[in-house]
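All protein chains of the complex are present and in place, except for one that has been dropped.
== subunit A ==
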Amino acid sequence: MMTYFLQDFNICLALAVLICVHMAWGEKEGEKEEIENMTKASVINSVDTAHEDMIHDAQLDYYGTKLATCSSDRSIKIFDVTNGQQTLITHLRGHEGPVWQLSWAHPMFGHMLASCGYDRKVIIWKETNGSWGKLYEYAHHDSSVNSVSFAPHEYGLMLACGSSDGSISIISSTGDGNWETKKINNAHTIGCNAVSWAPATAPNSLFDQQIAQQGLIKRFVSGGCDFLVKIWIEDNGQWVEEQKLEGHSDWVRDVAWAHSIGLQKSIIASCSQDCRVIIWTNDGISNTWSSKILNKFEDVVWHVSWSTTGNILAVSGGDNKVTLWKESLEGHWVCISDVHKGQGTIGDRPASG
């Protein structure tokens, strides 16, 4: 029996080594192709919004069929962009100042969109019977509301918004048409610039079955003018600061918590006025976050966005350029493309532009 086992083992070993080599080759090949592919990334739609002033945000809905845009002309437009078309669905006016950011709710709540703007308001818009209208207006901030973000649908209809008055509000629907708000005062001194929710399956809760049964742990990350990135956690209905991540040397302009793909690791990207993008990672076991500077850009970085699987980061900033970054298998971040916005062309390296 023993000899049989050994023989078997040897054959298997040979086979597996072969296969491993093959796999490695295949991966390398795949990566090379990806870079080549990126140059082929096609513009499938180019929408002329006819906004009268600068656009500050554009978001597709959950399925990628509706495009919402907001602008300094104080309005929001929603387009149907299915199959390359562009039909204006609605033109929402209701803000009294420039509209900074938009966020789509999960489709289980219907077609719902939240917007925030300079006029200190957060407005939740909803489609009912084919027509869009205001569902709720929140006006309890003392300064411009810079960021709005719907929570993962597992928490119910809930959104967080960060304002220049330094506070963060968490607005949630009680289900009977009423809204309940919790406010974190002085979350960031001077002002809060960005909020982003952690995926509903926060890795730390994976093993703690008891906690998982009590309910999901709600977390979100925020960035502000105090140069800090802060992680907030709900504890007995109260929002408390869990972590304070120091690394930036100027205002943090945006934060983005990567979508979960079921792994323990959490990743947060933050970008700042100091022209840097920092990737924060947590292994899901300890409570420490390690930071890594993705790159120092030539101009201010305004926005970071993770792809669905969290392997690509889109970075955009004051230089009017978009770059895509991917983590290689060795753990280095490489720029895989460079989208020159104005021209709408994609080059494979920043230098080429």
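Going forward, a contact is a pair of C-beta atoms (placed from the backbone, for glycine too) under 8 Å apart; a residue touches a chain by one contact, two chains touch by 3 or more; residues count from 1.
Basically, contacts and distances are computed from a predicted model.
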item	value
Hidden chain of the complex, named as in its UniProt record, picked from "WDR59/RTC1-like RING zinc finger domain-containing protein", "GPI-anchor transamidase", "Tetratricopeptide repeat protein 8" or "Geranylgeranyl transferase type-2 subunit alpha"	"WDR59/RTC1-like RING zinc finger domain-containing protein"
Touching the absent chain when the full complex is considered, from A:T87, A:N185 or A:T308	A:T308
Residue of A:E52, A:D80, A:E180 or A:D235 touching the missing chain in the full complex	A:E52
Touch list for subunit A against the chain that is not drawn	5, 9, 12-13, 15-16, 19, 22-23, 25-27, 29-30, 34, 37-38, 40-64, 67, 69, 71-72, 74, 81, 93-94, 96-98, 100, 118-120, 143-144, 146, 164, 190-191, 193, 201, 206-209, 213, 225, 250-251, 253, 259-264, 273, 275, 299-300, 302-303, 305-312, 314-322, 324, 326, 329, 336, 339-344, 346
